[in-house]
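The complex is shown incomplete by one protein chain, all other protein chains being positioned as in the whole.
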Amino acid sequence: MNNLPLIGLGIATKSESGQTLDTFFPLIVFKGGEEKYDQCFDDWNALMSEDVIEVKDPLLLNLQDDDLSDSIDHLNDNQALILCRISDNKSIENTEEAYLKLHLISYKYFVPNSLNLENLFGHLVNVAWTNQGPIELEGIEKKILSAKKKNQLLEINSIDKFPCLTDYIIPPGVRIADSSRVRLGAYLSEGTTVMHEGFVNFNAGTLGPAMIEGRISAGVVVGKNSDLGGGCSTMGTLSGGNNIKISVGENCLLGANSGLGIPIGDNCIVEAGLYVTGGSKVTKYNAQNEPELVIKASELAGQDNLLFIRNSQNGAIEAKVNPKSIELNESLHKN
Amino acid sequence: MNNLPLIGLGIATKSESGQTLDTFFPLIVFKGGEEKYDQCFDDWNALMSEDVIEVKDPLLLNLQDDDLSDSIDHLNDNQALILCRISDNKSIENTEEAYLKLHLISYKYFVPNSLNLENLFGHLVNVAWTNQGPIELEGIEKKILSAKKKNQLLEINSIDKFPCLTDYIIPPGVRIADSSRVRLGAYLSEGTTVMHEGFVNFNAGTLGPAMIEGRISAGVVVGKNSDLGGGCSTMGTLSGGNNIKISVGENCLLGANSGLGIPIGDNCIVEAGLYVTGGSKVTKYNAQNEPELVIKASELAGQDNLLFIRNSQNGAIEAKVNPKSIELNESLHKN
Partner (left out) sequence: MNNLPLIGLGIATKSESGQTLDTFFPLIVFKGGEEKYDQCFDDWNALMSEDVIEVKDPLLLNLQDDDLSDSIDHLNDNQALILCRISDNKSIENTEEAYLKLHLISYKYFVPNSLNLENLFGHLVNVAWTNQGPIELEGIEKKILSAKKKNQLLEINSIDKFPCLTDYIIPPGVRIADSSRVRLGAYLSEGTTVMHEGFVNFNAGTLGPAMIEGRISAGVVVGKNSDLGGGCSTMGTLSGGNNIKISVGENCLLGANSGLGIPIGDNCIVEAGLYVTGGSKVTKYNAQNEPELVIKASELAGQDNLLFIRNSQNGAIEAKVNPKSIELNESLHKN
C-alpha cells in the first residue's frame, strides 16, 4: 500500500480536436518511493505548476531508465507526454487523473475502494478501441469506409469509457483467458486465473490466488483461494438498485450460475444455481444441523463458515455450517 | 419509421469463386426521403433492371457526397459496388438483400419485427470474419498456414453467418463494451450501454436508454429505461422450443442471472436468479399484498407493475404488485 503524493508519467492519446482519449502511465513515482526513482518525484514536482502538465522536452525528466527514455522520445503527432500529480485523495478532475487512478489500482499500488473515484464516469471519454488504438467516435463512419476501401479492416473491439487492462498493464502471475473481460482498474493478484466467462470490473479484483469464472462487479473484492464458478454473479452497486458493497472472503466457493447479494466471510459456499439476495429469508442452522431461526440474508453479512443452499424438496433457502474447506486446484494456478 | 421502396448502395466482398460474402451499405436512400438524396432514389431506380445490380461506373450514381464518392472509387479486386432495391416487404431472395435488411434495422430505419426476414439464414453465408476482413471458409487452412509462414497471424474472430454490428455501423450515443457480442441487425437506441456480458442478436434491441448486461435474443425488444442484469436471459424463439416473442416494457429490471419466458409490460421486476417460464405456475398477489389466485405465468403476459420473486421460504413463484420504480444510473448512460 502506497501513499500520496505521487506523480504519473503518461503518454496521452489525443483526438483531432485535442481532447485526451486515454493516457498510458508506464511509470508512477511516489514521494520517498523506490530508490531507483527517489529523485524523480522531487524533480518532476518542481516542474509542475499544475496537477497535469505536458512535457515538451523529455530530457527535463532526468530519466535513468533507458528503455523508457527511448519510448517517450519522438512521440507521434497524436500523442503527448504528460505528468499527472495526485496530492490528495479527492474527486477526479480530468481524464488524465481518471486514467492514473485506474492504473494505480491495476498496478496494485492501491487496493479497490481506497481511492476516491468520484466523477470517474464524467471524466472518461467514450472511445472506439480499435486495432489502430483509441479513436474518437466523431467521424468514425468515415474511417470505417476509408479502411474498407484500402481493404483494411478497422476492427472496433469496443466502444466504451473503459479500455481493457491488458492494453496497458500485465499483472505478474495471472492468466486472463479473454482479455476483453477485464477492465483497466481491475486489481488482479498473483495466482489469479480469469477464465473466459470471468469478468473483472474497475476498482475490483482478487487479493490472492483465485479462480474467476464469474463476474466481479465494480467495488467487489475476492479473498485469496476463493473460486467464483462459471457465470456466477456478484451484485454490483452501479445499477440495479443494490447499495451494499459485496465482498467474498478467503477459501470461498460461489457455485456455477449462483449469485451473491451480501458480503460473505471466509470458508463460505453458495450452492450452484442459488442467488442469495440481501432480502432473501434464510433458515439458519446451528452446528448440530438443526434449524434455529429465519432471518434476512443481509443479517448474515460477513459471517464465516456458511453453506447456502436451496432445499431441493421444499424450496427454502438455508444457511448451514459449512463442513468442507475449499482448495484451489494448484496445477491451474501455477501461472 | 421509414417506408418502402428504398435502394441501398453497397460494397460487396466477393469470394474467389464470385460469391457475395457480405455487403456493407454506407448509404440507403428512400423514395421521397431526405433532401440531400431526394434525387438519388429516382436516378438509381432508373438504372435497375433487377433488384440487385452491379455498378461498374460510380459516376452513374451522381453522388453529391465527396467522402462517399472517394470511398467507392477504385474498389479492390474482391469488392463490387452494387445497388440493392427493396420494393415490397417480402421474403429474402439473395445475400445482398439479407445484408440490406440487417442494415435497415441497425440504422434504425425499421424497428425489430417489422421487416420480413424469411429465408435470412438461407441467404447468409457462413464466413470467417478475420483481421483481414471476411474470408470464405473453403481453403481457409491454407491461408492460416501461409500467414503463419509470413509471421502474420490470420486472426479468425468468428465463423458465423452474421458479422458484428460495429464492422459496419456505429449507432450514436451507445456504449458496447465487447463488440463481438452485438450482431449486425441489432437495434440500439441512444443511451444504451451493452456491457461485457450483454448480448444483442439481430432483429432485436432497445427502444431507448437501457443498461444491457444480459442477453437480448432475436426478436426481443426492450423498452426505454430498462435494465437487464448480468447474465439474464430472454427466451428466444429460434431454438429450444419457445414460440412466444418476448418483450420487456419500460422501466423494467431483470435481475442478474434471471430469465424471462413471457413478454412483460412496464415497471416490472424479475428477481435476481429467478427464471419465469410461460408454464410456471405463479401465485398472483393483489394490491393489498394478499395471495389471490394461482395462474400460469403466460396469462400475466404484457401486464405492468409486476414483481416476480421466488418465495425464499416455500419455493413458490409469486407475482406481487411492484412497489418500486426503476431508475437508470444517469452517469452510466451519458454516452
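Details
A and B are the chain letters, set down in written order, and residue numbers restart from 1 in every chain.
Here, contacts are C-beta pairs under 8 Å (C-beta built on N, C-alpha and C of every residue); 3 or more make two chains touch, one makes a residue touch a chain.
Owing to the predicted nature of the structure, the values given are computational and were not obtained by experimental measurement.
Shown as candidates are B:N3, B:N126, B:N286 or B:S331; the residue that touches the absent chain is B:N126. Across A:S71, A:N119, A:S146 or A:T237, the residue that sits in touch with the chain not pictured is A:S71.
Within the set A:A177, A:L238, A:A301 or A:V321, the residue that contacts the chain not displayed is A:A177.
Residue B:I140 is the one among B:I140, B:I244 or B:A301 that touches the chain not shown.
With the whole complex as reference, residues 11, 24, 26, 67-68, 70-72, 74-76, 78-79, 130-133, 157, 166-170, 174-180, 196-197, 211, 227, 229-231, 253, 255-257, 271-274, 310-316, 324, 326, 328-329, 331-332, 334-335 of chain A touch the missing chain. Within the entire complex, the positions of chain B that touch the omitted partner chain are 121-122, 126, 128, 131, 137, 140-142, 144-146, 148-149, 151, 153, 155-162, 180-181, 199, 215, 217, 231-233, 235-236, 238-241, 257-259, 261, 273-275, 277, 280-283, 294, 310-311, 314-317.
The criterion applied here is as follows: only the chains that are shown with their structure count from here on.
Chain A and chain B have Cα centroids lying 29 Å from one another.
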